[in-house]
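Entry: chain A
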Amino acid sequence: MEYKNLVEINQERCKGCGLCINACPKKVLGFSEGYNAKGYHPSEVQRPEDCIGCGFCYRMCPDVCITVKTLAK
Partner candidate 1 sequence: MPYIDKMKGPHALSGKEFTYCPGCHHGIIHRLVAEVIDELGIEGQTMMVAPVGCSVFAYEFFNVDGTVAAHGRAPAVATGIKRAMPDKVVFTYQGDGDLAAIGTAEIIHAANRGEKLTSIFVNNAIYGMTGGQMAPTTLVGMKTTTSPYGRKIENEGQPIHVAEVIKELRGVAYLERTKVDTPQDVIKTKAAIKKAFMAQINGLGFGMVEILSTCPTNWGLSPVESLKWLEENMVPEFPLGVFVDKVGDAK
Partner candidate 2 sequence: MAEKVMAKGTEAIAEAAVRAGCRLYFGYPITPQSELTEYMARRMPEKDINGVFLQAESEVAAVNMIYGAGCTGHRVMTSTSSPGFSLMQEGMSYIAGAELPSVFVNVVRGGPGLGDIQPGQCDYFQATKGGGHGDYRLVVYGPESLQEAVELTFKSFDIADKYRTPVLILADGLLGQMMEPVEFPEFNDPKSFADHSGWAMRGTDMKRKPNLVSSFNIDPNGLEEMNHRYQEKYRKIVENEQMFEEYMTEDADYIIVAYGTMGRIAKSVAKEAREKGIKTGVFRPITLWPFPYEPLAKLADKSKMFFAVEMSAGQMVEDVRLAVNGKKPVEFYGRTGGIVPTPNEILSKFMELI
């Protein structure tokens, strides 16, 4: 399934602060169950189909873990 917007999270860099999850207006993101090497539950994309590509998650991430992509026309 190809979505219009795509959010990629560098989960090894993520510190599990949750600011992206808190900022997402569409509840696309959530904490993953597993741990990363740093011992955090990193953020993950849970409902990619709802992503509107607003970039709020990117803007709020203090650790530059997020890339927002969009389908080329």
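Candidate entries met the following condition: all candidates are chains of the complex that A comes from, given by their letters.
In this section, a contact is a pair of C-beta atoms (placed from the backbone, for glycine too) under 8 Å apart; a residue touches a chain by one contact, two chains touch by 3 or more; residues count from 1.
This is a predicted model, so every value here is computed, not measured.
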{"item": "Touch-positive candidate for chain A in this complex, from 1 or 2", "value": "1"}
{"item": "Touching residues on chain A, where the partner in the complex is candidate 1", "value": "2, 5-6, 13, 15-19, 22-23, 40, 53-56, 58-64, 66-72"}
